[in-house]
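So that we are looking at the same thing, I have put the structure below in structure tokens.
All protein chains of the complex are present and in place, except for one that has been dropped.
Note that the chains take the letters A and B in the order they are written out, and that residue 1 is the start of every chain.
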Amino acid sequence: MELLSILALISVFVFSISAALSSIQKKYDMFGISFVTFVTAVGGGTVRDLLLGCHPLFWMENVWFVVSIMAGIGVTFVFKKRILFLKQTFFLFDTLGISLSAILGTQKAIDFGVSPFIAIFFGLVTAVFGGIIRDMMTNQIPLVFRKEIYASACLAGAFIYISLQYIGAPLWLLYGVPTVFIFAIRIISIKYKLSLPRVSL
Amino acid sequence: MELLSILALISVFVFSISAALSSIQKKYDMFGISFVTFVTAVGGGTVRDLLLGCHPLFWMENVWFVVSIMAGIGVTFVFKKRILFLKQTFFLFDTLGISLSAILGTQKAIDFGVSPFIAIFFGLVTAVFGGIIRDMMTNQIPLVFRKEIYASACLAGAFIYISLQYIGAPLWLLYGVPTVFIFAIRIISIKYKLSLPRVSL
Partner (left out) sequence: MELLSILALISVFVFSISAALSSIQKKYDMFGISFVTFVTAVGGGTVRDLLLGCHPLFWMENVWFVVSIMAGIGVTFVFKKRILFLKQTFFLFDTLGISLSAILGTQKAIDFGVSPFIAIFFGLVTAVFGGIIRDMMTNQIPLVFRKEIYASACLAGAFIYISLQYIGAPLWLLYGVPTVFIFAIRIISIKYKLSLPRVSL
């Protein structure tokens, strides 16, 4: 439980850096940046909690989530030129956020008695819905529908997590294997410009 | 109760065909198509359940809803050329989905103690919100605000349903009359290009 909370905090912190950077590029004012960052960072988990009927929401119970987001915005502002320079380092952090979210979301759905088949979907929602809401608010077609195959990687990662849990794998494998898998897929797909087949009529 | 579940499954299946077809035309990848289809098919009922505070959500309780959507996507892929050819047959299915949703949504709100006046609004939300979310995610002004008068037909259908229930009409009339009414309005409005008056300043 303690470990899950720490992983959740890390994932929110990392997402807030990613969101703050992308909204700075839109030339919003400081309120706009903070608001979009907050919604992106907690959006996926909030949609998951609302769908599960889990109250209070995860970021209302524990004030450290709000503090993490503020810290993420602060770090982005201070280091903003350096972070863009370190684009690849940043990509790793973003993927870490997605991997952790997929695992944590799947686990929370299982804790709420959702069947494993549907719990995988909750892992996906937790990982990608923050970005979908961000893109909807900023009037863009969500990236997740158009590029990369990381959404599919999240589904596969969540499936691996469920399978490992079923066979009683030790903790480091349970979290490690899906995370490494999602990282690998994302890096390979970008390197070789892989994407899922498009369907044409 | 059993009957209502079967009607709900039919409505989700029919909506998923409609959604899959429309997202194929956007050239999303396979994940994008599946995700948009899922959200469109269960979106209206999910918003209704969230607003009512009804948990677990209807598609989490019964795994057949997810199976229906997958079947809908599969059918669309296999028959996609034929379905476009059968555009009119398809239109009938889509209207069936909307009619059933309007009735089922109204009934569920009443079951939750909502006053009949407001329950009609829930019928509308169930019928049209899946499409609204789809259009918001794909960055379009929702069709329902611009074209046809089927939203108004849903409201009227839900009102007829409530009235028939109030006077204790037999089951086949209770479901039949609003469905036929919504069909009739939609067909007539398309045939004669009717729409509600636009308000200009």
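Everything that follows uses one rule, which is that a contact is a pair of C-beta atoms (placed from the backbone, for glycine too) under 8 Å apart; a residue touches a chain by one contact, two chains touch by 3 or more.
The structure presented is a predicted model; accordingly, all values stated were derived computationally and were not measured.
In the full complex, chain B touches the omitted chain through residues 50-53, 113-115, 117-118, 121, 132, 136, 139-142, 144-146, 149, 151-152, 195-201.
Residues 24-33, 35-36, 46, 50, 53, 55-57, 59-60, 63, 66, 77, 80-81, 84, 136-139 are the ones on chain A that touch the missing chain.
Simple rule for what comes next: only the chains that are shown with their structure count from here on.
Computed centre separation for the pair chain A/chain B is 31 angstrom, with centres defined by C-alpha atoms.
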